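Heads up: the structure comes next, in structure tokens.
All protein chains but one are shown at their positions in the complex.
Note that the chains take the letters A, B, C, D and E in the order they are written out, and that residue 1 is the start of every chain.
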Amino acid sequence: MNITAVCPGSFDPVTLGHLDIIRRAAQMFERILVVVMSNTQKTATFSVAERCEMLKTVTAGIGNVEIESHGGLLADYAREKNAKAIVKGLRALSDFEYEFQMALTNKRLNPAADTVFLTASAENMYLSSSLVKQVGMMGGDIHDFVPECIYDNIMKKFAKSINY
Amino acid sequence: MNITAVCPGSFDPVTLGHLDIIRRAAQMFERILVVVMSNTQKTATFSVAERCEMLKTVTAGIGNVEIESHGGLLADYAREKNAKAIVKGLRALSDFEYEFQMALTNKRLNPAADTVFLTASAENMYLSSSLVKQVGMMGGDIHDFVPECIYDNIMKKFAKSINY
Amino acid sequence: MNITAVCPGSFDPVTLGHLDIIRRAAQMFERILVVVMSNTQKTATFSVAERCEMLKTVTAGIGNVEIESHGGLLADYAREKNAKAIVKGLRALSDFEYEFQMALTNKRLNPAADTVFLTASAENMYLSSSLVKQVGMMGGDIHDFVPECIYDNIMKKFAKSINY
Amino acid sequence: MNITAVCPGSFDPVTLGHLDIIRRAAQMFERILVVVMSNTQKTATFSVAERCEMLKTVTAGIGNVEIESHGGLLADYAREKNAKAIVKGLRALSDFEYEFQMALTNKRLNPAADTVFLTASAENMYLSSSLVKQVGMMGGDIHDFVPECIYDNIMKKFAKSINY
Amino acid sequence: MNITAVCPGSFDPVTLGHLDIIRRAAQMFERILVVVMSNTQKTATFSVAERCEMLKTVTAGIGNVEIESHGGLLADYAREKNAKAIVKGLRALSDFEYEFQMALTNKRLNPAADTVFLTASAENMYLSSSLVKQVGMMGGDIHDFVPECIYDNIMKKFAKSINY
Partner (left out) sequence: MNITAVCPGSFDPVTLGHLDIIRRAAQMFERILVVVMSNTQKTATFSVAERCEMLKTVTAGIGNVEIESHGGLLADYAREKNAKAIVKGLRALSDFEYEFQMALTNKRLNPAADTVFLTASAENMYLSSSLVKQVGMMGGDIHDFVPECIYDNIMKKFAKSINY
């Protein structure tokens, strides 16, 4: 089966939790499109270009992964790319209902693409981009939360965001 | 990618919810092994042979599905079959934590097999084998809950189980 | 509107939480049928007759309440009584999913009867028949958990149940 | 019993899920006051007048329903209208705790009005006004989510809200 | 054991629920530092100084309690004060996952301080500062929600916040 799978997210910034999900998806499906969704109402800390750049850096070693961005509905993007799977990481309970709602909605909007959930690893169970920002912007150590190769980029950005 | 995926369960009996998950898994992975787990401490209503027979009947039209049974650990079965994915349906919240525990445990016991969750369809969200039994054994109509082709088999079994 | 409402349960034994729900239902609907469901697989501590008797005692002052018992499906009972509402108390989260499953199932089996949930009062939020039994059988004080007028009946029963 | 029941909400816009709850409430209580709460801090997409208008359109065929709006506390509104029941739809878990908090708070503020929950139908389980907006504003098809007779009104509004 | 425990929060304003947790913590640990966290992104209704003042008023009778404020990471504050315990009240489910995330994160950032949860009392189970504000600002009675000695202060503040 020659399945294209989509890994959508804000990736603002990409965490070790995201990377773990991408890696595992890449062992299961032929082609992985990691897509930075730029349509969300959340104000992002990193620009779409910066987020794509960081994703390219951290997935450089994984052969079947491509990085893109999209500004419309995920269901439309999946249709356009002829993707059969939408891969999402499920952390704890708080993700569960929102992800269910999105999965059922996306199925109505595009029946050809099915959402597939992978469980976060135990050590990433409570890790999120917003936690990274909350800790990093107050000077806490985020080495355990983000891929090493983008640590400096992230901290530089945070340094600019802090209000004195 | 030539992935073998395992769909484990008690299937006591198989419901329309199970069948929906099996069908969707069969569109995503090369080879699907539906496996009746016979090691659970729950007392089953149907024998392992009866459950396998019903599964064969309802999956007859799906080309890449095979039915088996297993009495030991799921992680060992997956290793033996060289399976890379374990497919589970997630219904509502009540499944969530148990399935997470099992997914993380199976990962420790067999890191090569990753658990993949599909969401139950809205109409099967609260459907379970035990609901089928609870309703059917008291004379309620279970046509909405089980595949038509095994309806008679199930009702015959229930007729024998009822205590007068 | 001349609505008959059913308040189903095991009532093994009736608690202050049950009584609160029955009282509030009685202010909302014309006729309340409190029905002891005797079909559940749970082994009861009190006989159906004892449970009905206790319910009669504690609801003696509420005009529009009748006590019955039923051995089949709730949906059939509601149809037979021409009930338009099934009233259930929702305590905490643990009730939530099971009650949802039952409500959706009962709706399929009898579309004419709609399930209506009332929230448990804060002081009864974690009160259940099994808690009453667990505490009472080990000699704990259950005055806060059950109506005063049946306290002696319950404690007599518990005295007999204890294994020395 | 001549019960007046209140169905409060933002209805921004009214969905098929809201309409289902209103219809079912109308079969249970003598008089239904659907009330657009205008006090919430959420910025609305539709004006209070527009929301009332849409509610009138979609409930035109239900005899015992009236549409109003209110800017203060729900508990005060219920007292003023001598309402004995506050009807709310419970969808999934995410509603549960917030609705419980509001129900217990409203009971303290107005003990005469009791909150009554109806379960969302399976097909509306994950439907919300914000989902309608999220999908509709990005050009997705919302025919499954809103009553047909207000579809055009909603899409016209969304067309104006989109930023190019 | 001469344990210093930290009770962190926004306390905007302090409720009867907060006070209950502080009182109980004070019976368990030698020294309690109640700390107003001023780093959160939430816009506060009361200034840090006002919040500290109210906390001092309501804890006046508890010997081993001190009131402070802090603008950085809680983990750093705990380290600085050589605190071994971080005390948090757990109300309902909605607190649970967020508090778990914070507890595991704080443990990584400062392994010497362990988070300790106390359960809210039944009557405070759904009480929060934002509920107090929501009710109080619309003219509802908040006597059941806040310590009597700061009731007037709070209502004065609310009077100023209301937009006419």
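As a convention for this text, a contact is a pair of C-beta atoms (placed from the backbone, for glycine too) under 8 Å apart; a residue touches a chain by one contact, two chains touch by 3 or more.
In this text the structure is predicted, and so the values were computed from the model without any measurement.
The chain not shown here is in contact, across the full complex, with A, B, C, E. Within the full complex, the residue among E:Ile62, E:Ala122 or E:Met138 touching the omitted chain is E:Ala122. Among E:Met54, E:Ala85 or E:Leu109, the one in contact with the hidden chain is E:Ala85. Counting the whole complex, the residues of subunit C in touch with the unshown chain are 92-94, 125-126, 128, 131, 135, 138-141, 144.
Within subunit E, the residues in touch with the undisplayed chain are 1, 3, 24, 27-30, 84-85, 90, 93, 96-97, 100, 103-104, 107, 114-119, 121-122.
Mapped onto subunit A, contacts with the missing chain fall at residues 92-93, 122-123, 125-126.
The definition used in the following text is that only the chains that are shown with their structure count from here on.
Centroids built from CA atoms put subunit D at 31 Å from subunit C.
For subunit B, the set of residues touching two or more other chains reads 92-93, 122, 125-126.
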